[in-house]
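Yeah, one chain of the complex is gone here, protein chain that is, but the others are all in their spots.
Chains: A and B, in written order; residue numbering restarts at 1 for each.
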Amino acid sequence: MGVRLVEIVERVKNRPGGLPGVDLARLNLKVGKALSRLAAVMADDPVLVACAERAAKEIISEGDTQ
Amino acid sequence: MSAERPDFDAGRNLLLLGERRIIFHCHHYNLFLQRSIEDGLGPEEATRLQVAAAMESARPLLTKLYAKEPELALVDKLLLAQRLFGSLGFGQADCTDLTAHGGQIRLLTSHYAIGWLAKWGTASRPVCHFPVGFWMGALCAAAELPPERLQGRELSCHAQGDARCLLEIEVL
Partner (left out) sequence: MAIDEQKIIEAVSQLGISGNEEGLIPAFGLYLTQHMADYYNRISFAMAHRLERTPELIDDGQTLLMEAGHGCAFHTFGGIMKSAEWDAVVRPMLQTKEDWVYGMTAVVNTFGWGRWAVRDLVPGQRLVVTVQDSYEAAGYLRDYPRSASPRCYLATGGVAGLMNLLYVGDITQGPELSDAYYKQVFRSPSRFVGTEVLCRAVGDPLCLFIAQRLP
């Protein structure tokens, strides 16, 4: 369950120079689901995965938090 | 005290202008909050909310300031708004093309655009939502228009790499 979603969450959480709590809150809001807490028990729905990928890419590419 | 400067109640730490509370905040706070609203609501709805909130905030404040000088013509009221916009730190605006029928406002500088660039670099979308709403509120109050008749947008934004920010207000 949620293998790809978990991978996305880990990527955001571990981005270099990030603030994990802030970055994951941003991911959750952008996707509209609490992925950081629920990814492991959610199905890898293709639409949701694509949305999460877009959000993660945006968060990681934006670089520094503050 | 100038009409465009807040009055300070030192005992309660209140800054009041046009009977509305004014507070100091920096570009880090302003832009982080703006991005968070976009994260929470999505860019389109966040833009609508911020424009509407700016208009809702600016209109009554400016209505009070205009009421102190009832002899002012429309152009003078808009120039007062222009001075206020600058004295509050939002940027240097040129509203000379704005009339009761709408028009454009050039921002020679914009706090939001400069702040976004300084904080995060080039923006993927226009960022001057507050200025759009501010100028809608200013025109609405100056021309005594119903707010429902106004629409506003940012045509070009310095934060996206354009030389200047250009706002447009349409009166329906």
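By our rule, a residue touches a chain if its C-beta (ideal position, glycine included) is under 8 Å from a C-beta of that chain, and two chains touch if they have at least 3 such contacts.
The structure presented is a predicted model; accordingly, all values stated were derived computationally and were not measured.
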{"item": "Residues in subunit A touching the chain absent from view", "value": "17, 19-22, 24-26, 28-29, 32-34, 37-38, 64-66"}
{"item": "Subunit B residues that touch the omitted chain in the full complex", "value": "5-6, 8, 10-15, 20-30, 32-33, 36-37, 39-41, 49-50, 52-54, 56-58, 61, 85-93, 108-109, 111, 114-115, 118, 130"}
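Following the convention adopted for this analysis, only the chains that are shown with their structure count from here on.
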{"item": "Centroid spacing, where centroids are CA-atom means, of subunit A and subunit B in whole angstrom", "value": "34"}
{"item": "Residue ranges of subunit B touching subunit A (in the complex, touch as defined)", "value": "28, 32, 36, 39-40, 120-121"}
{"item": "Subunit A to subunit B touching residues, read off their complex", "value": "26, 29-30, 62-64, 66"}
